[in-house]
Every structure is written in C-alpha cells, then in structure tokens.
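Removed: one protein chain of the complex. Kept in place: all other protein chains.
Here the chain labels run A, B and C in written order, and each chain numbers its own residues starting at 1.
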Amino acid sequence: MKNLSAKYGKDMLVLRRNKEENTVIKVKGCVIGQEQIVAVAGPCAVENEDMLKETAFKVRAAGALILRAGAYKPRTSPYSFQGLGETGLKILARIGQEMNMPVITEVMDSEDIALVAEYADILQVGARNMHNFSLLRKLGKINKPVVLKRGLAATIEEWLLAAEYILAGGNDKVILCERGVRTSEPWTRNTLDLSAVALVKEISHLPVLVDPSHATGRRSLVIPMAKAAIAAGADGIMVEVHPEPEKALSDGEQSLTPREFSRLMRELEEVARAVGRRLR
Amino acid sequence: MKNLSAKYGKDMLVLRRNKEENTVIKVKGCVIGQEQIVAVAGPCAVENEDMLKETAFKVRAAGALILRAGAYKPRTSPYSFQGLGETGLKILARIGQEMNMPVITEVMDSEDIALVAEYADILQVGARNMHNFSLLRKLGKINKPVVLKRGLAATIEEWLLAAEYILAGGNDKVILCERGVRTSEPWTRNTLDLSAVALVKEISHLPVLVDPSHATGRRSLVIPMAKAAIAAGADGIMVEVHPEPEKALSDGEQSLTPREFSRLMRELEEVARAVGRRLR
Amino acid sequence: MKNLSAKYGKDMLVLRRNKEENTVIKVKGCVIGQEQIVAVAGPCAVENEDMLKETAFKVRAAGALILRAGAYKPRTSPYSFQGLGETGLKILARIGQEMNMPVITEVMDSEDIALVAEYADILQVGARNMHNFSLLRKLGKINKPVVLKRGLAATIEEWLLAAEYILAGGNDKVILCERGVRTSEPWTRNTLDLSAVALVKEISHLPVLVDPSHATGRRSLVIPMAKAAIAAGADGIMVEVHPEPEKALSDGEQSLTPREFSRLMRELEEVARAVGRRLR
Partner (left out) sequence: MKNLSAKYGKDMLVLRRNKEENTVIKVKGCVIGQEQIVAVAGPCAVENEDMLKETAFKVRAAGALILRAGAYKPRTSPYSFQGLGETGLKILARIGQEMNMPVITEVMDSEDIALVAEYADILQVGARNMHNFSLLRKLGKINKPVVLKRGLAATIEEWLLAAEYILAGGNDKVILCERGVRTSEPWTRNTLDLSAVALVKEISHLPVLVDPSHATGRRSLVIPMAKAAIAAGADGIMVEVHPEPEKALSDGEQSLTPREFSRLMRELEEVARAVGRRLR
C-alpha cells in the first residue's frame, strides 16, 4: 500500500505524504473537512418544486448544511424514471438560493458538465461513473468542488486514483464519498465499508463523506450507520430524505422522513462530540 | 427477510419476534448484552504464561472485562504455529483465575468440546467453523456461553441460522461476533460489515460483539472501527492485544500494544456515553 | 503465487514443482487423474433404497463410474432434512456393491470419520468444512481417497493448503473439486470458477473434479458447465441426478433427470475427445 507513488512512477497528489494538512473545501459559507461535521440531505431526485422546497426547509431546520437532489438519475433500466434533466437543475438551484444552501447534484455525461456546473455548487460523480475516466479528466478542468463516490466494486486504490485524475487536471476540490461495495449479502443493498473511510483519512488529505442511504438501502439502518460513520472519522454524511418516502419516484425504501432526519441529527450531535467534532 | 420462520417452517428462536427482550448473558460477574459495553482483549494465541499474564494484567487495568487467547489456532497452512493445545488451555484458565477474568477460547473440533469447556468460561466458534454444523449441534448441548463468529462469506441469514443450531439444541447463551467478510478490497484483511450488526440487533435478541482486529488486519484501523462498532449498536468489542506485537507468533500486524488499548478504552468511553451506554 | 513454499517455509507437497507427474487415484477399478474423464453422479441425499438403486442403475448405464449421495447433509437450517446418517451409509454401501460402483459420501465431523470410512470408498469434505482443519488433519491419517471441495469464498491458495493438511498427514490420495464461489450474482447459486481449475492443474499434480450442479444451482446450466469444465482441463465431473427432481428432499432445482444425464454424457464425450481425453 505504501508504494502507490512508486507503483505509478509519480508523486500522488492525493496522498497525505505529499500534502500533510487536510484539504478544506469552502462553498457558500459551508466548510467541509474541518471540525464541523457536514450533513448533506435531500430527496433522491428532484420530483417537483413543492416537494423539494418542503424537504429543503425541513432538513435545514434540522441542521443540514447542504441540499442534495438528482436531476440526472443513473437508473438500471432505461424504462425507469430518469430525472427531470435541466428542468430539475433549475428547480434545485432556485430552492438552494431561496434556502441559502449550497446544492449538490450528479453529472453523468462529460457533455453536461458545463450545464450542471451552471446550476450546482458541488458536482457529484456517482458510483457507476467512478471509472468514467473521461468524465473525471474533464472535471479536473472546472473550478467547482466534486463529490466522488466510490465505485460499486472499486478498491480503495482505484478510488484514490480516480480522485487523482481530477487533482492532476488542476481541480483540488475533491470530496470522497463512501457508499458501500457489492458483496454477497442480500439483506443490505451494499456493504458499507467504514474501514475504507478510516484508512483513506489516514493516507489522504481529502475530506470523506459517507452515504448510509445508498449503502444500506434500508431506512432502519441509516441512523446507526450515520453514527458509526462519524465515529469512524468521516467528515460528514449524505442522507436521502423525502417528505413521503412511500410515494418517492425512486429510493423510497431507504429515505428518511424529515422527522427521522431530525432524530438522526440530534443523535449524531452526541457522537460528533464524543470524537471531538461538532455538528453545529 | 421477514419470512425466515415461514421459509424454514419453524418459529426461529433467534428472532426477536419470538422473544422480544434482549438476551443477557452473565458469566463470573460479567454481563453481556445490557447497558455496559464489554471489552474482550488478549493476545491472538497463548504463547507462554508470562506473556499472557502481563497482557491480562494490563488489559484488565485498562478496562477489559474478559480475557481472550487461542490454544487451538485455525491456521491456513499446516506448517504454521497451531497453538499450544491443552497446555495453552491450562495456562489460560490459570491466568483467568488469578486475574479474576472470565476467559474465551476457540474450539475447533467437536471432539474437543468437553476439554475446552473444562477450562474456558466462554467457547468460541471461529469464522472458518461457522458452517461446521456438527460442532454447532454439539455446542447446543453444553451449558456454557458460545461466541459465534460470522463466516468469511456468510450471509446474515446463514449466521443467524448457525446460531439457531445452538439454540435449537437447548443452549440459549449465544453471543454473535462480526469480524468482517471477504471482498475484493486488498488493503484490509476483510471488510467489517457494521450494517450487519445494526440489522442483527434489530431482528434478533442476541448480543453482538465486533472484532475490529481480524476484520481490518491493520493496527491503525482497530481504534476507529471499535468506536464505529459501538456507535452502530454493538454490545462489545473483541480486540487483539500483545505486549510486543512485532514478536507475536501470529497476527502481530493487527495487535494493539497495551498502551494503545488503554487509549482505545478512553476514547471508547466517550462514544459509549454518546449512544447511551457505558464502559465501566 | 510462485513462492508458496517460501511463504510457508516448507516444500509444499501439493505443488507440481515437488512432484512433477500427475497423481493418479485408483479405487475399485476406477482411475481418476488419467486420460479417462470420470463422471460421478447420484442424488443429493440418500432418501431411500429404491430411489438410490434406480438412480445408480440409470447413471451407470449412461456412463457414470462412481456413485455419490449424502448420508450427512450440511444444511443451513437445523430444521431442514439432515440426511439419514448411518442408515444412509449402509444403503449407499449396499447399492454401490450391487452396482459394482465405488461410492462417495460426505463426512462432516471428525468423530464420524471411522464410521464413514467403513462404508464409503471415497470420503468427501464439503465446501463448508474446507477450513475445518481438525477434520482435514484426521483425514490425513486414513487410507482412503478424499474429495476436497473448495470453500464458499476460499482462495486457490487456501484450497491448496487445505489439501496440504491432508497430504502432510500422510494421505496422498486427494481429489480437488471446484464447486463455485460466492459472488454478488443472484441468478446463479454460486459462480463456477473454471480458471481456478486450469490454474490448479498447472501448479498442482492433484486431480480436479468440477461440480456444476452446486456451482450453478440451475438444471439448464449443468450441461454447458460440465462441458466447459472438461474443456478447461478438469479430470471429471460430479453431478446431481434424481429420478424425480421435483420430489427431491433437497437440491431438486439443480438435479438432472436420468435422461438429461444421458444426454450430458453423450455431449461430454465429444468435448472430451476434442481435448484429447475420453469418457469410456
């Protein structure tokens, strides 16, 4: 593990040995990678303006700092809801402004980077695109932070090297996000790998978020896994919240209600304090 | 997931729906499965009396309640150190008595159950024997607690059904222990599955320990993963501690020094309190 | 991979570099590990004498050389059919004698080795016991061939070292059997790893069988996978056959009918010839 730089014949920008201090990312008053734990929350997809506004209002009241919602959705089937596209981006940007929250949304195609960057404060690369090197390379050329989710079966080495593609292009604002890897366990959607979080925090200076919603796929596991993530050293969490999960167009089973999200935030505060961090 | 009992045509003893209250196991004054978090610590193997005594003395001083050490070691190669056998059992029992700590040790063969039960307070089934149904069935007939580690690639369902083998035999003192599953990640020995812990606590009444040492195989990850385990809802941890890890006959790379273990216990206390538990 | 012997400080008996010529195992006139491909067939479990006799008669007529059936069944649930035990062993031995076929059956407990060895010509270690080192060590002391199935998530290295436990004990009659490993693919029971077969044939002198029934769990895949196994270099196949699969007490979904087995044998003959082997 120690010889990543030697293996690839280059000092890896992503490694702590090349940059000791933590990377801290500031966006519209939010700070990611310092003492404060950052909670990113919102629905899986932008479904309509009212629903997004209601969700944003409630998660902000509970303590979320950043709003997330998808306009372009990577769906297994071409016949599933694919997101509202540019319309969704516009709604998201508007609500973000109204609520004074920075917004995160996914970009799935290198052709869409300019468009998405126009509306989003932070661009997200989904797990299914972590190995889309062409997309990564082009994200190295923009001047906005990028959340890079770990691939479905990506090793930690590959995840760090995917980040290196962005850093090498000149964009040093990369936020890693662990969201579970595929295993043979069928009772959870994926297997959340918190040891990867602790290990990445040890060897890299980049901030790391954890997404317990996609990792587990089960509402009842989101709260304990969010707490475990912070105890393991994560810099924040990314959680799906929907006002009426049973009516969600996607990912309803793993979405918290706003009330559950409030409970999560209260419990998380205790854990954050126990590891020398704070939520507010 | 909900229909385990229907699937196997039997009300599963292991499920909370058949026994709502948590199973609490008491052994020599220690209580597993209640408010107090239990720390089990000790070297991978009984190497000799002095080393075990020193380790036991130090981990007890730091707050460990139970002593662990192997006399029979499941080793990949027939040419690796296989443990001291009965000699090791005797040393372990003696030190346990001197230190007034209950002791846990592994039983690998159904023929050895009586012997191991003579010396140990709690018998352990290792990950490699989780599917050794013959061993499980015979452990259902003894009157001592059993720690049942999750198999290398066992699903949660299989793990619970392995416990069911013991419960069905009449022994209701089963303690589950998550120790990581195999994935394609090479930088950690296994991938610790804390969502399995939270899920098992939800659907079963059995206490659950977490072994971050075998799960990660890396000393630096043991502390963050132990804290994450407690945050996720585990009832205790099981940690390898060796006075001189670099000289250990096995598992040196993942063993904490006694000093590191003390630090772990101090940090764990904060996390325990944050989730409404206590360490002492 | 090359340094197994160095890694464990011992010349590995299992490696071809320590014994160049193929190990050939002869049992009651059958020869395993030479030019002839060996077909092992029979029901998952001994259910009763009539059914076993009918199956044996039909698979022998189609070209099977060895009869397989379980008397002790490793079942996930303690409430599933566990096999007929000694009664099953007796039935199996009797039918084997009548049909003049050597018989293979599983041993699950080191305490049962003597009993099983009394009735069986070849003892089988199932995938769930591949890491039961105590069982392996004791099988090193008997004078009968042992079929060693690969563990559910065992690496090739671990599989070879499990064989080494038996060889190191003095029993050099080990037959390896690939039966699929666990992956995240839900449409097949396991993922058959034929590259492991080719690799093991390259580096070890031991004969290798393939069990396409347990590997795939789907009747329709047994024939193509059996053919692929022989093309990959396997020395034989092990297939579940049941006169009425839909009434089988276990594994009905993956059992061939006797008629399908006959078709398999005809098609296999062509493939065997194409790779310089023969079936009869």
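Going forward, a residue touches a chain if its C-beta (ideal position, glycine included) is under 8 Å from a C-beta of that chain, and two chains touch if they have at least 3 such contacts.
Bear in mind the structure is a predicted one, so any value in this text is a computation, not a measurement.
Only one residue from A:Val38, A:Leu65 or A:Met108 touches the chain missing from this view: A:Met108.
Among A:Ser80, A:Gln97 or A:Ser220, only A:Ser80 touches the chain left out of the display. From the options A:Arg68, A:His131 or A:Lys227, the residue with contact to the unseen chain in the full assembly is A:His131. Along chain B, the points of touch with the absent chain fall at residues 153, 182-184, 186.
For chain A, the residues touching the absent chain in the complete assembly are 8-10, 72, 74-80, 108-112, 128-129, 131-135, 137, 151-153, 157-158, 161, 164-165, 168-169, 182.
Residues of chain C that touch the chain left out of the display are 1, 153, 155-157, 181, 183-188, 191-199, 202, 215-216, 218, 220-221, 224-225, 227-233, 267, 270-271, 273-275.
The criterion applied here is as follows: only the chains that are shown with their structure count from here on.
Centre-to-centre separation between chain A and chain B, using Cα means, comes to 34 Å. Multi-chain contact residues of chain B, defined as those touching 2 or more other chains: 153, 157.
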